[in-house]
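Removed from the display is one protein chain of the complex; every other protein chain stays in position.
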Amino acid sequence: MEEYRALFLAEARDYLQGMTDHLLHMEKDPGDAAHLTEVFRSAHSLKGMAGTMGYNLISGLTHKMETLLDSLRGGHTKVETEMVSLLFEAVDLVQLMVNNLDRQADYTETVLELEHKLLAWLDREPGLEPVPVKQNINQLAVKDPDKGTSGGGSQTFNKDVQNFNEYEKEMLKDAMLKGKSILHIHVRLLEGSLLKAVRAYMIYKAVEDQGDIIKTEPCMPELEEGQFERDFSLFVVGLPDHDELRRSIEGISEVEKVHVVPLVPDWEPEMEIAATAAVFVSPEGDTPAISTADLPLEQEHQPPSTSDMANRLAIPRDNKEKAPTLARAAEKTVRVETAKLDILVNLVGELVINRTRVLELGKGADKELLEGSLEQLKRITNDLQSAVMTLRMFPIKQVFHRFPRMVRDLAIGQNKEVELVITGEDTELDRTIVNQVGDPLVHLLRNAVDHGIETPEERKAKGKNPAGRIVLEAHHEGSHVVVSVSDDGKGIDPEAIKKKVLEKGIVSSQELEIMNGSELVNLIFRSGFSTSETVTDISGRGVGMDVVKTSVEAINGTVELKSEIDKGSHFVLRLPLTLAIIHALMVKAGNEIYAIPIEAILENIFVEPDEIRTVNRDRVITLREEVLPLSSLSESLGMGTFKQRKMYPVVVVRAGNKKAGLIVDDLLGQQEIVIKSLSKFVDGIRGIAGATVLGDGRVALILDVATLLEDGRVIIGKESSHH
Amino acid sequence: MSMTENSGTTEVQMVAFKLENEEFAVDIHQVREVLKMTQVTPLPQSAHYIEGVINLRGEVIPVVDLRKRFELSEEKCNDQTRIIIVEIMDNDVGLIVDSVTEVLRFPSSAIQPPPTRIAGTRTDLIRGVGKLENRLLIVLDIEKILSTEEIIALDEITLGDKVEQ
Partner (left out) sequence: MGKKVLITDDTAFMRMTLRNVLEKNGYEIADEAEDGQQAVEKYEQHKPDLVTMDITMPNMDGITAIKLIVEKNPDAKIVVVSAMGQKALVIEALNAGARDFIVKPFQPDRIVEALNKVGGA
């Protein structure tokens, strides 16, 4: 039964997505019978499958959909927006039931109601026999597919410390010595509880507020994954009040019962225990002194190519067995808890760091054998790293696929005609980024429909096609993914923006004067530019655009806007492929090593003192007929002063359309680094994006070139006391 | 996961440390571990008392120099200098102190709330005062000390001769 169910699930989801797509097309182009046929076929197939599986509610509902679709095919009924909406509602409900196969009974009322609406639609049309609703109720003998065998109810509460490991036993002993009580709290959840992991978390928190939890059964990772039937246990030390504890757990819903039993271990605690020594752990070897000047330089820079990695990951084909298409489709995906993936990614990160270290240690020894093995180690870790990173890659389709419906519903709500064109939906990027790019895109699309696209009348008056067009596009560009949202609506008026920013005091009129059109338009991303109360002032745009910017920047991306009055607006999001590991150029400035992300670097040059000129107290050079301001990295970070030298290594960096030359003390070479976030405590330092751990155990800071340039700290001559 | 000990227990454990000539203590439940002084990477654009960040088994952790926090003269670090890793608001933070003396067990009755009104003393930054034989330990509210930007002078959090010992 189980394998049928997996097949059913996979196939049903395909059909539902297919129905959504074709319904959208059908609405757009009612004349094209092909889409209607496809929707009909999907509904029909789904009905058959669900019937076979005994999911009578699904088969009943899809049957009603089929009836309605059939009347469309026969020309008895016409495609109308309201009816398509009704069909969408049915698709949603089927989707919900497919997602919750075990809880079919809960939907009975909803399904009946919707069936009634579907049939009522038919009823309005002459020449069709309405099907009495009553008849269907009889079909609804809903079976509960698996009545979940609940976990065994009887547990022995006492003397079960044999499951405790040595460490846990030590904790117990310690507690007993201190005269604290030890409790075994056994909790049983109600049958059929969902999100058991979260329920366990709530209970855990409630208990943790009152005592120290030293052990759980099942173990924490399993609790966190919800891997238990209905029962789990917490062992807690030092609770003053049993009753209060019980009450606080019983106050949580879906708790069937709680047992709180004092635990009496069947061994005697040893009385002599070292009182204090245990707290002192001094890992001295943590930071060996390795000269930082000769860090290993990794010359080859291979951005992970997706297809390449996919090949490495491919499972060898078994030719003997030709499974049906669907079975293969189901096999292709394995669900992995994201937490497990993250552990893997972290481990690989550590491995990469250590590899660098080992390679360095191996440098001194000139044994061929060692070199060979090291080379191999390097290759294997590279491959492993790429493979692990692909595990986190998802097609952006996962975000895109809900947009056609959303745009349709928004447009209908405002009596606008909007066509959404999507391309590049197979573009892959990191799961975290896929998850986080959804909200900004919703915002941009919503804005495009609400404020970009004009009403059909306005459009006609402007000589445009009455139907507006929004293009959502994604593609790879180096180690970035570019996602853009363009509309052919009314665009943004720079003059209106000028008025508004002056009004709000966001920039001064002097600043405004030197801004070009593009800089002006991009002011809408400034915080404080707009609030929800002031939506319609300037072409209505700018509703919380700073929020879009912030959330895109949170994933190391950038967003830019191009707009032309009455031609439309074009938003471009540049997102990194992945967040965890980046390529960076390591540089030395003062006593410190900094990592500069490769994406921000244009080139490295060496500059001689006589090439440097001083303009308005700023140091500049002329690089290929362009004036490039130079500034000392140490100085701009406030970490040191500019020192005279015979030759200056300069890293030319870029962010947006700003360029600058950073004078450093030494270029140490390119390296892959694992990004570690800075603690919340010191978060948000302008110019610093995070930190990384070097091969020798030291911490190096990662520069955030965008904010560094934005703050103007990197234009030299700010307070040049040296020239 | 560990939590601070409240009422109902008979004993509390404190990690005692020195700054200048004063002895302080933090609740052992807040202490993750104690390290010898290690290489600290300075952080630009941060508060003057943030010494920088260190690598603790692959995690990057900020370190606060308590001497600088309390406006004391800088002292070259020596063999006695320690970094106490404490957990504050779910974050690990290192505290550089002159030395860590010991782990003390107090009967909880020996810890008293800070005296409420003593001129020139920031009692809001003190959790309590522990009296042990002829020693006087000030139990700091590390969380408050690190979450405010105010300048705090050392003598504001010591009792000196303001109370009888």
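The letters A and B name the chains in turn, as written, and every chain counts its residues from 1.
The rule we apply is simple: a contact is a pair of C-beta atoms (placed from the backbone, for glycine too) under 8 Å apart; a residue touches a chain by one contact, two chains touch by 3 or more.
Because the structure is a prediction, the values reported are computed rather than measured.
A.B. asks: What shown chains does the left-out chain touch?
C.D. replies: A
A.B. asks: Which of these, A:D106, A:E168 or A:D666, touches the one chain of the complex that we don't see?
C.D. replies: A:D106
A.B. asks: Using the definition of touch stated at the top, determine which of A:M202, A:V258, A:V358 or A:V572 touches the missing chain.
C.D. replies: Among A:M202, A:V258, A:V358 or A:V572, only A:M202 touches the chain that is not shown.
A.B. asks: With the full complex in mind, choose from A:D14, A:E254, A:E371 or A:E417 the residue touching the hidden chain.
C.D. replies: Here the residue in touch with the unshown chain is A:E254.
A.B. asks: Which residue numbers on chain A touch the omitted chain?
C.D. replies: Counting over the whole complex, chain A touches the hidden chain at residues 96, 99-100, 103, 106-107, 109-110, 190, 192, 194-195, 197-198, 201-202, 205, 226, 251-254, 442.
Following the convention adopted for this analysis, only the chains that are shown with their structure count from here on.
A.B. asks: Can you give the whole-Å distance between the Cα centres of chain A and chain B?
C.D. replies: 38
A.B. asks: Considering the complex alone, what residue numbers of chain A touch chain B?
C.D. replies: Those residues of chain A that touch chain B are 178-180, 208-209, 211-213, 238, 240, 275-276, 279-284, 286-287, 346, 350, 353, 592, 637-639, 676-682, 685-688, 691, 693, 697-701.
A.B. asks: Using the touch rule from the top, collect the residues of chain B that touch chain A in their complex.
C.D. replies: Chain B reaches chain A through residues 1-3, 5, 7-11, 13, 15, 28, 31, 33-36, 38-39, 41-46, 50, 52-62, 88-93, 102-103, 105, 146.
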